[in-house]
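Inspection log for the structure reproduced underneath, given as structure tokens.
One chain of protein is taken out of this complex; the other chains stay put.
As written, the chains take the letters A and B, and residue 1 is the first residue of each chain.
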């Protein structure tokens, strides 16, 4: 009974992993990159002028002039003040739609030049945001299809994790175990290491991932219990996210409420945190108010937001104290754990690495499955050999594709029309080309070619940066521009990792007889 | 700074715990050596103690929710290092086994 149970769970583990393995790999890699969304964004917009040492007051004054000039009819204004992750001033506003002039309702984001106060014109780029959104909208498909596919993949992943724990007999006995150079045994050990050690992360990220899309996937529940239609769903979302507030009366007179007075009041109330955003919401209506956001490294539950409303006698300030509902509070906690916005630089790297471990877990699982399939017979069936080839194309092709995306940001002509879209096309074209190469080419050394290719791409990125912008490695080092410098350095680090991997794999073609009998990777 | 302390605590904690397992003990000391029962308990208690102390430091400095995130994240990274050392440089952990054996000798005298 027990053996049969384990067997069926093993079957479920294998197939829930294999069916969507490539999609899951894609989700994990692009999602991990999302943890460095701001840093990537900054690198992809090299025209941005950083503003060190500008005071909040000065920054806000500059921003207000520009907002008044460009966005007088906008209902919402935000000013993003320089922080350690985004060391520049950025203004954003919600442009109201105007069907007559064919203006779409959309958000605009513009960085400011701190010395002149003008809007900096930056290259048209997809930036870090489009890259990280890939992990749930899949870019080319309609959003709904993307959400459903990623949710399905997430569900299978969740099942894969639970069944994995069930079938792994020696989860504690083999906690520290890795036996190198033992063929399939080593791959199983690698798979275990990448799955078991970050298991808390894997469970959290997978469950919260499917949970974040539950408004789409479980929409029938909202339909039947709350109301149908887009508007009701919107209303449900707002109601479920309802915050509880404490309201305090300030010294400010209603007529004196502006961004400056709110800012100085907020600074008196919260002294130990920097301010990250200032917003003017519902401009020109009865509910007009000012929001002050703090840099949120205070806790996983981030509610560090002050809202200033002008009331009859005095201005009142609302301080969020948490979600109104218990389930909403858990949802909130999981959402923030998933996004990791509270993480400092150390934890951000831990998050990023854990995400890559997830990708490595899927990759090693896929390699184990394919090794088992190819070991069964001398000449594996056509379908299996096709999957083997495609697997190489996807596993190494995706990092190459991301590298090409970064490269395209530097190499595509700056005034090209539809440039941002083309950066994404470059990403997917590189992925498809890698897969095609593996399908067409008959060489046994595909792994080697791809890995060296990846090393080359990542090695070239900082060079391209150096040649096309004033933010090359040396300049960044001299100007102490650690974000730019760190990005370039990471690219070389990745190049070194791929080079190392290539060197390890190349031993299977040149090395001892033992290695020749069974290739390291299939 | 605090992170370094936590990483070191966890590194020693998990190294001790790995030494409390026969497979890894013999990997480090020699082919067929097994730790004796008292050694096992010394290693287990020491390792668990260090890890718990690291957890305490995390929760104390960042609160429960963030502290747990720090602890789990750091533990994941540290165990990777321990596995790497056990596989490629097992001798680096020899001193642990020696000092445990030394402790036992002294206490039995």
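The criterion applied here is as follows: contacts are C-beta pairs under 8 Å (C-beta built on N, C-alpha and C of every residue); 3 or more make two chains touch, one makes a residue touch a chain.
Following the convention adopted for this analysis, contacts and distances are computed from a predicted model.
Asks: Since a chain is absent, check the UniProt entry for it and pick the matching name: "Iron transporter", "Secreted protein", "Ethanolamine ammonia-lyase large subunit" or "Xanthine dehydrogenase family protein molybdopterin-binding subunit".
Replies: In UniProt, the chain that is not shown appears as "Iron transporter".
Asks: Counting contacts across the entire complex, name the shown chains the missing chain touches.
Replies: Contacts of the unshown chain, counting the full complex: A.
Asks: For the chain left off this view, which of A:94, A:270, A:328 or A:341 is in contact with it?
Replies: A:328
Asks: Tell me which of A:112, A:222, A:252 or A:354 is the one touching the absent chain.
Replies: Spelled out, the listed residue whose C-beta touches the missing chain is A:222.
Asks: Touching the left-out chain: which of A:103, A:144, A:184 or A:214?
Replies: Residue touching the absent chain, from the options given: A:214.
Asks: Going by the touch rule given at the top, which residues of subunit A touch the chain that is not shown?
Replies: Missing-chain contacts on subunit A: residues 4-5, 8-9, 11-12, 155, 158-159, 162-163, 207, 210-211, 214-215, 218, 220-222, 224-226, 236, 239-240, 242, 324-328, 330-331.
The criterion applied here is as follows: only the chains that are shown with their structure count from here on.
Asks: Using the touch definition from the top, list the residues of subunit B that touch subunit A in their complex.
Replies: 3, 14, 18, 21, 23-24, 63, 65-66, 69-70, 72-77, 79-80, 82-83, 86-88
Asks: Considering the complex alone, what residue numbers of subunit A touch subunit B?
Replies: 173, 175-180, 193, 197-198, 200-201, 299-301, 333, 337, 342-343, 346-347, 350-351, 353-354, 357
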